[in-house]
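One chain of protein is taken out of this complex; the other chains stay put.
Here is subunit A:
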Amino acid sequence: MFDLTGMTALVTGASGGIGSAIARGLAGHGARLALSGSNEAKLAEFAATLEGDHVTLACNLSDGAAVDALVPRAVEALGGLDILVNNAGITRDNLAMRMKDDEWSDVLRVNLEAAFRLCRAAAKPMMKARFGRMISITSVVGATGNPGQANYAASKAGLVGMSKALAAELASRNITVNCVAPGFIASAMTEVLPEGQKTALLSRIPAGKLGEGDDVAAAVVYLASRESGYVTGQTLHVNGGMAML
């Protein structure tokens, strides 16, 4: 449907459930990839299953200096950077009243600050090329809130505001900045939920089923494509209708 042939992309958190689906989606549409992740072994294992041209770049996103070096490493490996997908994210769930300082700051550092550092670095090659696609994976809870996730929801809502500001700054250079907000996506995490909780979860989703990584990947492929060039500063919600925003 969309042709990403000749385009280059950096995907963070590429070995995770949603990240690997995004990587497969971009590669399947012809993009050359730099796959990033914190777990080198897991990353190599996933990369071995991926068809198409790609490199792996291990990076600890809680290390600011390492994050700042990631985009230059990707540019060097790929010869440019057209698409940045900020997908990596962590959770440290706790009720706000019990939340430790580092549970708050760890989540903000990885989910929001690292994404900002990567966007800041990616703006340079994208401005020069007069083309770019920055896509951040947020979450329905960034828009709706969720008990136990004050840190996570703040980081995801933060990505939305950041993306809008960047979209306004960079639109004149043909760089779009958007978010994709998944709802509940089937993963190793949702598989182990007790049956009662699963039923309760599904009752909140009009589509009556969990989403798949590929549903998120399709949205990313669209926002990465040349065809989406007039769409910027937006959040595309992929949630089976559980929140209509």
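What we mean here is this: contacts are C-beta pairs under 8 Å (C-beta built on N, C-alpha and C of every residue); 3 or more make two chains touch, one makes a residue touch a chain; residues count from 1.
Everything below uses one rule, namely that contacts and distances are computed from a predicted model.
**Q** The complex has one chain missing from view, so what does its UniProt entry call it, picking from "Acyl carrier protein", "Septum site-determining protein MinD", "Quinol oxidase subunit 1" or "Iron complex transport system ATP-binding protein"?
**A** "Acyl carrier protein"
**Q** Given the contact definition stated above, which residue among A:Ala44, A:Ile90, A:Leu108 or A:Met127 touches the chain not shown here?
**A** A:Met127
**Q** Pick out which of A:Thr5, A:Thr49 or A:Ser172 touches the chain that's been left out of the picture.
**A** Of these options, the touching residue for the absent chain is A:Ser172.
**Q** List the subunit A residues touching the unshown chain?
**A** Output for subunit A: 124, 127-128, 169-170, 172-173.
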